[in-house]
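Structure, as structure tokens:
Here the complex is missing one protein chain, while the rest keep their positions.
And then chain A:
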Amino acid sequence: MSALLDIQNVTRRYPRPRQRLLHRPEPLVALDNASLTLNAGETYGIVGESGSGKTTLARLVMGFEAPDNGRVLLGGEDLHALPEHILRQRRQTFQMVFQDPFGSLDPRRPVGWSVGQPLRATGQQPAPAQIAQTFERVGLSASDAERYPHEFSGGQRQRIAIARAIITKPRLLVADEAVSALDVSVRAQILNLLLDLQDEFGLAMLFVTHDLAVVANLCDHLLVLRNGRTVEQGPAQAILTNPQTDYTTMLLDAARVTPAGHSAPARTTT
């Protein structure tokens, strides 16, 4: 049995803008030779400071962009080698929850429409009962499907985004800073919801965050990134109790000193 997700030595470079006429700058290495394996039901935490390459890794796993080197194997298949139409079918099995709960829902569509989208994408007509059931599963009421994103709070919107991500019963869920924009109390509710869903479906989760406090008791494994490079990697407990680098210690300290009631200000939506 191969792992559900097997990331093998992926590197992603972004060209930097030219500063001088005859000088081509070195590309920015957003992610340098990262590897990990994730099995069903497990959670892998990706942590690191801003700009460390966490979102880049998430985008590679979601097939939004391709690595310059290395491979992303999902269920043994090289994601970036699949023909477009096959990839689109496979997308039912891996879904994502985005950081900004307002930006990830089209403001012009009722939220039930957005939640049904993964079904419609494969030509199925989502049954109202199925949408209603999914809304109830994430703690919302079936009648909410008719409403528009601006009528909901940040936490509710994130529940809607989760509903969309689970409606196809995926095997892998990528959560990129999925709770960072939320208040601490709401944050706990959403984390609990994700954990419940994980138990229920045997979901594997790739949990991206800059805040180690969030992942401390959530993850089985950790990958610590800095400037695209892997700083530390392994069982979460071992890293959290016995960090090997100053950088990880610093991230841990930052997580500890953050007062429990303090949270990042919600991003203003544009």
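To be clear about the criterion, a residue touches a chain if its C-beta (ideal position, glycine included) is under 8 Å from a C-beta of that chain, and two chains touch if they have at least 3 such contacts; residues count from 1.
Going forward, contacts and distances are computed from a predicted model.
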- line: Not-shown chain resolves in UniProt (candidates "ABC transporter permease", "Serine phosphatase RsbU (Regulator of sigma subunit)", "FAD-dependent oxidoreductase" or "3-methyl-2-oxobutanoate dehydrogenase (2-methylpropanoyl-transferring)") to "ABC transporter permease"
Message: Using the touch definition from the top, which of A:T43, A:T56 or A:S114 touches the missing chain?
response: A:S114
- prompt: For the full complex, which residue in A:L4, A:L31, A:V47 or A:M62 touches the chain that was left out?
  reply: A:M62
Query: Which of A:K54, A:R71 or A:R164 sits in contact with the chain that's absent?
result: A:R164
Field: Missing-chain contacts mapped onto chain A
entry: 62, 64, 84, 88-89, 91-92, 95-96, 98-100, 103-109, 114, 117-118, 120-122, 148, 150, 161, 164, 269-270
